[in-house]
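The complex appears here minus one protein chain, its other protein chains still in place.
The chains carry the letters A, B and C, assigned in the order they are written, with residues numbered from 1 in each.
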Amino acid sequence: MKENTEMVRTDLALELREEVENGCALEGVRVFTKTGKNADVRETRIEVLNEAGEKNLGKPIGTYITLESEALRQNDEGIHEPFTEALFQCLCRMIGDKRRILVVGLGNRAVTPDALGPYVVDNLYITRHLINEGIYDSALEISALCPGVMAQTGIETLDILKAVVEEIKPDIVIAVDALAAKNANRLNSTIQIADTGISPGSGVGNNRKALTEKELGCKVVAIGVPTVISVPAIVNDSMDIMLSALGRTEARKVVEEFTDEERYQLASEMVEPYLASMFVTPKNIDEAVKRVSYTISEAINRLLDVY
Amino acid sequence: MKENTEMVRTDLALELREEVENGCALEGVRVFTKTGKNADVRETRIEVLNEAGEKNLGKPIGTYITLESEALRQNDEGIHEPFTEALFQCLCRMIGDKRRILVVGLGNRAVTPDALGPYVVDNLYITRHLINEGIYDSALEISALCPGVMAQTGIETLDILKAVVEEIKPDIVIAVDALAAKNANRLNSTIQIADTGISPGSGVGNNRKALTEKELGCKVVAIGVPTVISVPAIVNDSMDIMLSALGRTEARKVVEEFTDEERYQLASEMVEPYLASMFVTPKNIDEAVKRVSYTISEAINRLLDVY
Amino acid sequence: MKENTEMVRTDLALELREEVENGCALEGVRVFTKTGKNADVRETRIEVLNEAGEKNLGKPIGTYITLESEALRQNDEGIHEPFTEALFQCLCRMIGDKRRILVVGLGNRAVTPDALGPYVVDNLYITRHLINEGIYDSALEISALCPGVMAQTGIETLDILKAVVEEIKPDIVIAVDALAAKNANRLNSTIQIADTGISPGSGVGNNRKALTEKELGCKVVAIGVPTVISVPAIVNDSMDIMLSALGRTEARKVVEEFTDEERYQLASEMVEPYLASMFVTPKNIDEAVKRVSYTISEAINRLLDVY
Partner (left out) sequence: MKENTEMVRTDLALELREEVENGCALEGVRVFTKTGKNADVRETRIEVLNEAGEKNLGKPIGTYITLESEALRQNDEGIHEPFTEALFQCLCRMIGDKRRILVVGLGNRAVTPDALGPYVVDNLYITRHLINEGIYDSALEISALCPGVMAQTGIETLDILKAVVEEIKPDIVIAVDALAAKNANRLNSTIQIADTGISPGSGVGNNRKALTEKELGCKVVAIGVPTVISVPAIVNDSMDIMLSALGRTEARKVVEEFTDEERYQLASEMVEPYLASMFVTPKNIDEAVKRVSYTISEAINRLLDVY
């Protein structure tokens, strides 16, 4: 989760895409929707093809896959297996022939909605040391690290990872992090997998350094789950309803002429500065984050069965 | 913290009082402000004297003392001792000559902002069994219970407490619980002590049974700390700013004619139903709740020194 | 887990039985061994028939069923389902036609090896309040309580439970608690189900009041899992090896003439008093207790599917 106080509107490419009026085509962006064997897991694939796409969507060039399931949020145990399998299939494609994987659990373990990354690492089956010691024989080498957040370490997360990656030279980094969403229905029920690395603050002035292939020197796959909504996003969402409630065409017209950016800007100004470091989160957040973290751990652990 | 999904505007008598326009006098309600030896701790005493007061303030007859300190929220260690002492003094007056105290830690330990009550109980010095076994000699008998919330037990909290109170017959119950506030600045920096028991949902249709002297058969002192803001309260707060931003006198006028109740009702309608079970909380909530819980535990433990 | 400092040799009827030389028949005690459909779960049923049996085994009259599986301890995921099913079958027989169940999670949540009971309650599906509110329709009413330990509450656990049982009048209490064992191999891999209630300190001077049908007024089924070994049990176990190592027939003879009681007494005297409040526990205790607690929660939740 972003460490600075400026909250993003959303980290989900899917929600950025939805903002485009009428779902009309965006130059440089392609969208595929897939209904798999299991109809309960919706898979959307968004490809940002070029600079025009970057500009239009506000996300770097690359592929963003979203797996969604209402059932995951509702603690329906039946969804665990198909969701795990869908994520596992996704990871297989992204990882390709890479064999030496470093999983990075980003975020702050002490702040529940930000603890997703560390929770995932807690349940991984780590093999690197066992292979090195000759105890375990596998083609797949899994190592892991929870670097903490800058407020805890005083060190840029990127700097810690660059140093460790240079030392142990993995083929690929899988970075797991909590995200922000706009839509409360997506909290803890949506997983975004991206091959672009993690550059959380790209559009919003965040100065945490991005974890990208360019910086780390190896491919970076990011797995993210929205666990919070920003306060401005909540206020922004409630605007239309408020204006209808006021029933004043004039005022409504003003707002309708706003761009999305302008609306969000207005919403941000409507909340007091001290709210910037607050987040909106469901009451069962601890349980919800643990549940989705198990799904991610298990999808990664399943890689060991096939290689 | 309330167990149902309908969020209260505020549990603080102080914030209800502030809503009254121009701070003008309310029939049946008296307010005293005290600046103690330590100017950093503000003490406000609100007395609801009669039915008129109940109706005007929306709180049952009784005394509500609020201790506030910006320093408590800001992790200023210097405030711990004066705040503990102020709370201790307050408790002494409310407890009077009662000697057998049952402290009840209300709330759900697994939901951080609702864990205040259990955290306080964790750090109490319990003497009842030591006195009964003749190991410890004190005039003050402290016992404690964390009954859990109804979603965890399936049992009304009041029913558990009534049964236990009848069994061990304390002179007084001190019930500790997390509250909701309107103002983010009050989160984790304000303690409300009331001699009315805890009836969280009185004004908002909550059907959890209240813990009162009438029900339990012994005096009930409630200690509460606001740890969350409801989503409608956030939206409500942002309304004025939104309307100024719109710059339309007409629309603003409509809203200005609303009563507080009407405004809050509008704000509630502006948030989607699924947001009802969400809360707004600061990022450092775990640390903040622990810190204020230590203050409360210590103020209660200090009672042992004087009796 | 017992709250006093005098540690038991073992809480498992099975281990007491094993101590009897050559496994010869004990008057008043019957033993059945069952290999179920799933050979991985060993089931032993010990029946204490009468006073002679009580005296010979050191356990009250009743039935003690032990489910064992090496795989459970070794984090073999394949064992979770057959073990859950075996425990579920066991519970069905013990519960019979009772429909209103109160599950009691005994022990101290803050001491990992003693947190089994609270962990089990954390994962139960509670229905009592949903049935009472007409939200959920089931013949089986589940409620739950974690009363804490006397050091935390100052109140005898039995007194809390008696009061609550009288208030909500369940047909049966299922009490879940952590136990002590002699054999490290049994830690976190053995579940004992007894219909005698929980009377942990019966043979060793523990003065915590027992939770029995006689006291509570309804049937009590106890589910226990050994999570610790007492320090004297460790020392006791090492005696034979020590004596062989010494290679002195004379000294060995002295010890061999000791009864089990005498040996354990000697071992107890060999450890310093300050060790009495210590326990021996595996390094992965947190993970191990959580795993076995899921199995128990799930077996209890499964009752909802059949009634």
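One rule holds in what follows: a residue touches a chain if its C-beta (ideal position, glycine included) is under 8 Å from a C-beta of that chain, and two chains touch if they have at least 3 such contacts.
Bear in mind that the values here come from a model prediction, so they are computed numbers and not experimental data.
K.L.:
Counting contacts across the entire complex, name the shown chains the missing chain touches.
P.N.:
Missing chain, whole complex, touching shown chains: A, C.
K.L.:
Which candidate, A:72, A:121 or A:303, sits in contact with the chain we can't see?
P.N.:
A:121
K.L.:
Return the single residue from A:16, A:72, A:144 or A:234 that touches the missing chain.
P.N.:
A:144
K.L.:
Pick from C:218, C:234 or C:304: which residue touches the chain that isn't shown?
P.N.:
With C:218, C:234 or C:304 as choices, the missing chain is touched by C:234.
K.L.:
If the hidden chain were put back, which residues of subunit A would touch it?
P.N.:
Interface with the chain not displayed, on the subunit A side: 109-110, 121-122, 126-130, 141-148, 150-156, 159-160, 162-164, 166-168.
K.L.:
Across the whole complex, list the residues on subunit C that are touched by the chain not included here.
P.N.:
110-112, 114, 184-185, 229, 231, 234-235, 237-239, 241-242, 245-248, 250-251, 254-255, 266-267, 269-272, 274-275, 277-287
Keep in mind that, in the parts below, only the chains that are shown with their structure count from here on.
K.L.:
When the C-alpha atoms of subunit B and subunit C are each averaged to a single point, how far apart are the two points in Å?
P.N.:
The computed centroid separation for subunit B versus subunit C comes out at 40 Å.
K.L.:
With chain centres defined as C-alpha means, what is the inter-centre distance between subunit A and subunit C in Å?
P.N.:
Here subunit A and subunit C have centroids separated by 44 Å.
K.L.:
Going through subunit B residue by residue, note those that touch at least 2 other chains and give them in order.
P.N.:
Those would be 110.
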